[in-house]
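A protein chain is absent from this complex, but the other protein chains hold their places.
Labels A and B are assigned to the chains in the order they are written; within every chain, residues are numbered from 1.
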Amino acid sequence: MAGKEKMEQLKAAQQKWSEKTDESVQKRPERKETFVTGSNHEVERLYTPVDLEGMDYEEALGFPGEYPYTRGVQPNMYRGRFWTMRQYAGFATAEESNKRYKYLLDQGQTGLSVAFDLPTQIGYDSDHALSEGEVGKVGVAIDSLKDMEILFDGIPLDQVSTSMTINAPASVLLAMYIAVAEKQGVSPDKLTGTIQNDILKEYIARGTYIFPVEPSMRLITNIFEYCSEETPKWNTISISGYHIREAGSSAVQEVAFTLADGIAYVEAAIKAGLEVDKFAPRLSFFFNSHNDLLEEVAKFRAARRIWAKIMKDKFGAKNPKSMQLKFHTQTGGSTLTAQQPDNNIVRVAIQTLAAVLGGTQSLHTNSKDEAMALPTEDSVRVALRTQQIVAHESGVAETVDPLAGSYYVESLTNEIEEKAMEYIDRIVDMGGAPSAIEKGYIQKEIMDSAYEYQKQIESNERIVVGVNKFQTNEQPPQGLLRVDPTVGELQMKKIDELKEERDNDQVAQKLAELKKAAQTDQNLMPLILDAVKAYATLGEICGSLRDVFGEYQQTVVL
Amino acid sequence: MELGKRLLEGDKRAAARLISMIENDDPEAVAILSAYFSHTGNARVIGITGPPGAGKSTLVDKLAKLLRKKDAKVGVLAVDPTSPFSGGSILGDRIRMSDLNLDPGVFIRSMGTRGQLGGLSKSTLGAVKILDIMGMDYILIETVGVGQSEVDIVKAADSVLMVMVPGLGDDIQALKAGIMEIGDVFVINKADRDGADRTKTEIEMMLDFSHGDWRPPVSQAVAVNNIGIEELTDNLDKHWSFMKDSGKLIEKRVNNSELEIIDLTQSAILKKMMGNDDNRNRIRELAKKVAIRERDPYSISQMVLKEMIVGEEGGVKD
Partner (left out) sequence: MDRPIRVLVAKPGLDGHDRGAKVIARALRDAGMEVIYTGLRLTPDQIVQAALQEDVDVVALSILSGAHGHLLPKVVDKLKEEGIYDEVLVLGGGVIPEDDIPELKKAGVAEIFTPGTPTGVTIDFIKNNLKRSL
């Protein structure tokens, strides 16, 4: 065959070129002996068609909007509309966060993304002993439906899509959102948005868990079931690699562990009696975007291809939407440096490009000051402008998947798929992600990567500009955002008032009903919604469930 | 000696400091332990051992909490491995016991093995005495748990609790040697997992084959959910009664004291030999003669013993 002959010719030519180049390299050595990606995968000097030998275009890539979705989940991608520009924000009180949301919407942002403070994320009210010093710090404090009403005051919930970074108590916050919508006269089926609801990565990397694995998985499948009927446009989970990467994983590990978590959720839902094509279209993903531009692009593409295959082959999904991996991206928080913070703007721009070239559905760009504090309004604006510049000025959004066919990018895509599948198979052999987490396997793999990375920086094998090279003497940055230290007291006062005003007998009754139901295998969503509407606090609801379910104990790998 | 007095009054800071001093071979600490030795012997010492990932720390946490409900004071010694490369270690057993940090009747101490094999650190026995003097009713020793045979725990404890998990399969065969013999009480933790009953049967069968006057009981537990802890303490109590009533306790303590005397003497001899440069250099010189076959190591070692330890007239050298 002519093709085969051509390939042999090419191989011979490449061999010759390599020898010649090796010779000249002997005389003038290259910068390093081995070159690696941001995730320590070895990189060759040159990629050619030889590296893609045997690759079948239709099988490996296909067309955008078609299986295996390597090139994107929509046929025309950003020619239809840009990705959703969504800045994660929220701090202090509901009142202040509400102001920030309105500002962001005014600036052209197209979706909201709510950050909650740690007590909220762990199901404690602001007056709990462990909440001391934490109220309103990393996000907004929500103690009851009252706060949620203030948070979305004047924001019509049928017109924005809202992403809520909430996991262990996701059902409670979703119930509050539905209740606020009802008060606005918006019916649940009009609501669009996402709850993160991904408990497995909390065990692995982020740490805001409450309940043990089993009841947590049950709460999640309860949400799947409830939403498939009541809020069909709501994304019920955002299976997150972001925090796995932040914890120090490699790109391959990010893909592998996230998709292994995804498999666990699908299995749990099927085990709970749900039909795969009914809930799977509402699964969404959340990835990190780091500085190694081409590796990141390959990562996103590989993730799409793997997920499509898993859903089709392993779970027998028929609905194309079940096979499409849709994802939100956030630029890498851990890549930001406290040194020379202006440099972070450039890093974020590269990471934005990676996400867009990788075909993201929505994007949060970090602000330059986030290695030091919560971002100020000015720095958030620059971060948003970065997305707008990539969208409107860079040209990369004008055609679909522009890097496809690059010998390097396709090779990397294949390699990431292969290595991620090795991990996924190993985890499946261990009994799935929950057992692999319990055994500490996933945590150990991540920790080893993180430590390796740190050692490379300290030995100057890896350069981080401004950190271990090109340092300058700098003045500490001025004008960082400060959260008002009295927020805690304010929230406590609000809780006291609430407990005076509301019908406490009704609250007690709703909580008792919830506790009773928690001991059966009933869907808990309707009961949580009832309790929320009676103005039971988040801490009361989670506390009732804690009584029944107990608390998770972390497997720590050091 | 001020420290000893404070220790006797139950002062945690004194205990903490004394354990450090014992770990660092501080002669003052040895003198204190020697002076206050008559205040030891009151605590029940329970060793907790088993393969990695068996949930030993969680079990210790729950055991301690149950004992606290009975108003007993509890000391915990948790041993983790020291890196042979750096001499450093990460001791992570407290993670599971953070609720106990604030309990006035509990004292927890993490210890690195610092080169000791066998599942304990060389200072564990000293630390046990310190906790005993400070008035602990129970002392729980959690061994390293690296899966190798951790037989030292027998020398330190009145009862050894062996923690197993379901699905060990072939591992049980491997564990049999060395580990099955040392358990006085067995518990299968994480018993909500598949295979818990089978593991129990397998262990029971092995125990049926070989046991002395005491047939170790085997129970199941899910320590995370606080299930099976009562039954476990009952079994530990049974073993304790058996030990006391049968006279085995005193026999065991005699055995353990004997071993301790031998150990201490051995390390004293070693220290004498290796603790000063003259001796080290002398041995090095002699080794050169052995290496070129000028002398044999057997007669050399007799010579070294006379020169450095015994002295020409047969008395112990200073």
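We take it that a contact is a pair of C-beta atoms (placed from the backbone, for glycine too) under 8 Å apart; a residue touches a chain by one contact, two chains touch by 3 or more.
Nothing here was measured: the structure is a model prediction, and the numbers come from that model.
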Touch with the missing chain holds, among A:36, A:186 or A:372, for A:372
Per the whole complex, from A:96, A:134 or A:540 the residue touching the absent chain is A:134
Among B:24, B:42 or B:246, contact with the omitted chain is made only by B:24
Contact residues on chain B toward the hidden chain run 12-13, 15-17, 19-20, 23-26, 82-83, 85-92, 94-96, 98, 101-102, 107-110, 112, 114
Note that chain A touches the absent chain at residues 118-119, 121-122, 124, 129-134, 137-138, 202, 206-209, 246-248, 334, 336-339, 370-374, 447, 450-451, 454, 457-458, 464, 467-468, 476-478, 480, 483, 485, 554, 556, 558
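Please note the rule applied: only the chains that are shown with their structure count from here on.
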Dist(centroid_CA(chain A), centroid_CA(chain B)) in Å evaluates to 46
Chain A residues touching chain B in their complex are 212, 439-440, 550, 553-554, 556, 558
The answer for chain B against chain A in the complex is residues 53, 58, 90, 92, 95-96, 224-225
